[in-house]
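The complex appears here without one of its protein chains, the remainder shown in place.
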């Protein structure tokens, strides 16, 4: 159970830090420092944070194109993550990956992913490895309402269910898949039905509410860790920014965006913390300043990091070692 | 509604003819006349026949590896179908296809298929064409309990639902996928849940009962024809023979097979017809003799057909014509 | 199609024009894909489907869910049932999700069923690198498609060819993989609004000293290289095959007859890439025509990396082309005793 005293401030701080990080990306794109596509998840922080607060370093996550929050919430360094997004030498992948391919082996981050839905199969595989090796880890797949229309979800739900794999299927329903409104893309809007159709217990949660996500994830992680199998969490959420830099957003109204801001997960949690006296008046402003400074530092680090040596383009394709023996 | 007087004898006759045809395949395999794999569906005849009695020539079907019954029930000539299974010149595909690739363009048979699950996407495409062209046809996908675990089913159900495509998803649950018992391959045995999870109305029927299948298909076809969208029919059925020639059947007991024989769709319908006086005593035996003679003739035709000219191996890869103009 | 006066257009506009003309002319044609009516100013990720829905309505211009597998399976069947689907796959990398539909089904349907079905299907998508889209949005998969019996493969390099090949692709009764290049959408060029027949290479630049076969970005690199090489006294003849299947070896061999030297360049991975087929065919059929060993340039054996200096390193450009030409010509001149 989410405990406001134990988890409140920690969760709020992490959400705010991720938001501060993500909010800078459009300007960095504008400045020409980010190539290709980068997808910020401002507004959706409660999902990644609520889930990750229940995870350990040994656990695995497989993310999607909108994956910075998942990665950072899992413990990734903000500077190295930013450096990767900027294609720099000190990025987690030495600039080879970029925003859509950030992996952090030691944190079990099996990558943000450029293929919508792919993380679903990858998390299932991580959970399979956990079961085969008995290492006690669990795995999380993050995907969107759009990704839920990939057939691999059905296959993964079924496989995880029959084998009782320790995996969480976390669907972030932010109501749009790029520019496609989800009401036009599904006929049955209750995504929990999908999990249940394959024998995976599924729960719908308010994805703009950290405690709600936390509690659902806690139950699901415990279930997985105990060998009782997979769960699905359907989080209702929203992205405040465009799908990616340059999005004209012709597919939604400004009013709708404004409306969702009134459910903002940071504001809501902060209000609760202030109302319950955990956060003193004025205290959050100071924390926010600190966070801004931390992200300033991360950005400085990333900007200062050199571009990779062109010769490194040819390394890391194949391993040269093999099985080390038992 | 299935009318015993109107549909009973016709349905029984077609089922019996298909069975007579299919039962000969193991011996023909044995004799070395059938290469590769061929999958008889003895025991499952009520599904193909019950569905097809509601279809017209302009309607499309997309079948699977166990597809002779679907093809024949749609109106294919028994001799030419047999000739294709034997790889002969007079087969529907001139011997290029074989058992797993029998197509009959003028009957809308879009092929038996070697890829488990593939017919699902194909029928969806045929339904899409029907909707785009407004030709009023409907499409049927036949697939098994094993095929239902292919992700394409989820995608197809969703697509058909949001676009109200005129398509029937007919799941033949014969309890095994090759040698895999379905209880081990799904955690939620009620397949109708899958359809419903995507907004496709689904009904479970006794697949060993022609009238039951007929009625479900009639409703679904009417719905599709009226532009009201897709339906799913889950038919509980069983195959009496092995998955294919050479199947050792170590995965099921003889008792189980015997048990299912007591539900035989032909026997049941024949009994009903006899009890209701539609079929006089001794009449069926004569009909059966006739059917045997018809299949004798089909087999003779197929055996007499020459092997294809080797040069024909190089034709039919590409069309040489193009759009004919409006 | 009404006669239209030639225009200078970007590639995406040329393609958009083609789609408008196709939907106007061919009642069986329809267009579908992800975000094709709701993105940008209402026209898909690179604008190619712009305003189609306004004119032809949501029945013939369809936004789809993210379900590449069923889409790629369905369109082949829709084609076999008499329509002419034009499916946009946002990036060619995503087509890998539906390879069963393309390779096991659409490509084989005509043959397996003994010629009973035509499959007039077009899969429009984009490949290639150059704009930092990284490993899963930048592959050049044309060789794979060209290897599959039953498929035709178009790889337009100019706005004019983009228009002409697309119109042609929809008219033919075979499934076509229509591979646009993501870094050429904003290139401008003359569009004459005429169909372009498949299997007819275009001589993009006539020359006498070396034959260069290249497509898309590498074709443009070759054209840039040719200017520099001309200053060095080497006149390259540059050939754009335009389609990889069917392919036009006659034009290539005709050129070699004159130039007696061959280079093939592409962005696809060099190992087992389509350049090998061109070199192998020339080696088999025109062995005596070459005065020096042929040479290929192509993508490195790596996925496409994100960071710019890395991306540039793994794909061939103007400099690699110049070096290749010098090496091939140098070999001959050295042999002939001429200083290279």
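Order of writing sets the labels: A, B and C. Residues in every chain begin at 1.
Just so it is clear, a residue touches a chain if its C-beta (ideal position, glycine included) is under 8 Å from a C-beta of that chain, and two chains touch if they have at least 3 such contacts.
Computed from a prediction, not measured in an experiment: that's the story for all the values here.
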- Item | Interface partners of the hidden chain - shown chains only, full complex considered | A, B, C
- Query: Any idea which of B:26, B:43, B:79 or B:98 touches the chain not displayed?
  - Reply: B:98
- Options C:44, C:127, C:254 or C:275, residue touching the unrepresented chain: C:275
- In the complete assembly, which of C:38, C:243 or C:302 touches the absent chain? C:302
- Note on the structure: Checked against the full complex, the residue among B:28, B:49 or B:186 that touches the missing chain is B:186
- Query: For chain C, which residues reach the chain that was dropped from this view?
  - Reply: 69, 93, 96-97, 99-100, 103-104, 107-108, 111-112, 134-136, 143-144, 146-150, 244-245, 268-269, 271-277, 279-285, 287-288, 292-296, 300-303, 305
- Name, in rising order, the residues on chain B that touch the hidden chain in the full complex. 35-37, 87-88, 93, 95-101, 113-117, 146-147, 149-151, 177-181, 184-186, 248, 250-251, 307-314, 317
- Message: Suppose we count only contacts with the excluded chain; which residues of chain A make the list?
- Response: 60, 62, 91-97, 101-105, 108, 110-111, 113-115, 118, 120-126, 128-133, 135, 151-152, 155-156, 158-159, 162-163, 315-319, 321-323, 326
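Everything below uses one rule, namely that only the chains that are shown with their structure count from here on.
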- Message: Please tell me the distance, in whole Å, between the geometric centres of chain A and chain B computed from their C-alpha atoms.
- Response: 45
- Between chain A and chain C, what's the gap in Å when you average each chain's C-alpha atoms? 36
- For chain A, which residues are shared contacts with two or more other chains? 149-151, 184-186
- Query: If you look at chain C, which of its residues touch at least two other chains?
  - Reply: 65, 67, 69-70
